[in-house]
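Of the protein chains in this complex, one is absent; all others appear in place.
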Amino acid sequence: MNINWFKYSSPQTFYPLAGRMIPWFAWIAVIFAVIGLYISFFIAPTDFQQGEAYRIIFVHVPAAWMSMFIYMVMAGWAALGLSLNARLPAMMAQALAPTGAIFTLLALVTGSFWGKPMWGTWWVWDARLTSELILLFLYLGFIALQSSIDDPRKADKAGALLALVGVVNVPIIYFSVKWWNTLHQGSTISMGAAPKMVTTMLLGMLFMALAFWMYTIAVALMRVRCIMLERERASDWVKVLLLKATGGNA
Amino acid sequence: MHWSSWSAFFNMGGYAFYVWFSFGLTALCLAWEILAVRKRRDVALNLARLLAQDKQ
Partner (left out) sequence: MRAVVTLLRRDLLLAFRRRSDVATTLFFFLIVASLFPLGVGPEPAVLSRIAPGVLWVAALLAGMLSLTRMFASDFSDGSLEQMLIAPQPLPMLVIAKVLAHWIVCGLPVVLLAPMIGLQYALPNDALLVLVLSLLLGTPALSLIGAIGAALTLGVRGSGLLIALLVLPLYIPVLIFGAGAVAASQHGVSAEAHLSLLAAFSLLSLVLAPFATAAALRISVE
């Protein structure tokens, strides 16, 4: 069994494999998104307190879930890369970071667009939004560190270590921000006070989250292919790949 | 189905700006990300091609 894993973890076998997997994940993402959007707009009932504005949660909550989930997955790949001293896991961690940062940003902006009509303010320093903001800083730090180290192997390892330090800190940061929030009861608003959930609402969020998840896998695989090409452009397998591509076109 | 008409649907009970901005921005960001990654791939492929030609 082990042999298979090592075979698929080398760039030259993983590159075409990823290429074949991308359309599948992309289409599954589209299907889930269509179902999720249909439930969010046509099946989920109007909330009697928040009116139609609550429908923002169908992007806000899944984006927030994904932002945290991607960080965990990224740290997992990082740990794997460090412990096995392998290239592919480190590349996967690097490929996931921008997508995670985008979902974090989306969660922040849509949260703000939800807060404005509901509570009359664009920004609330509540525990969730604040932790989400800090998560964005952690993503940006990871990306900045990796892009400022020239040697890719070194960048991989340094980034992986930073991701691990971050993942140990995330629960502590979340706990401390929550504690800070309960002590400063200036704002009684809580973004956590979501409308009373109906099953269809949960279902809508679930499908949107699944769509985001599949999208993340597809786009991370696309990006990992780019990273492989950039790092190994002089290697033989890339040359063979290019020959095949031009042969196919001619 | 609880929308009386399409215009009621687009109006979103008076919250059209907030709701459509949130969904629109999300769609825009994801589309932009895909385009950016595709462009990065094309650049990488071109560079690799140039390198292969140089060596020949």
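Letters A and B mark the chains as written, and numbering starts fresh at 1 in each.
What we mean here is this: a residue touches a chain if its C-beta (ideal position, glycine included) is under 8 Å from a C-beta of that chain, and two chains touch if they have at least 3 such contacts.
Just so it is clear, the model here is predicted, and its values are computed rather than measured.
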Item to check | Among shown chains, those touching the left-out chain | outcome: A
Checklist outcome for this item: Across A:34, A:84 or A:165, the one contacting the chain not displayed is A:165
Item to check | Which residue of A:134, A:210 or A:226 touches the chain not shown here | outcome: A:134
Checklist entry - Taking the full complex into account, what residues of chain A touch the chain not shown? => result 134, 137-138, 140-141, 144-145, 148-149, 154, 157-158, 161-162, 164-166, 168-169, 172-173, 175-177, 179-180, 183
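Please note the rule applied: only the chains that are shown with their structure count from here on.
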Item to check | Inter-centroid spacing, chain B versus chain A (mean Cα positions, whole Å) | outcome: 15
Item to check | Sites on chain A touched by chain B in the complex | outcome: 41-42, 45-46, 51-53, 55-56, 59-60, 63, 98-99, 102, 105-106, 109-110, 113-114, 116-117, 215, 219, 222-223, 225-226, 229-230, 233-234, 238-239, 242
Checklist entry - Residues of chain B touching chain A in their complex? => result 1-3, 9, 12-15, 18-19, 21-23, 25-26, 29-30, 33-34, 37-38, 40-41, 44-45, 47-49, 51-52
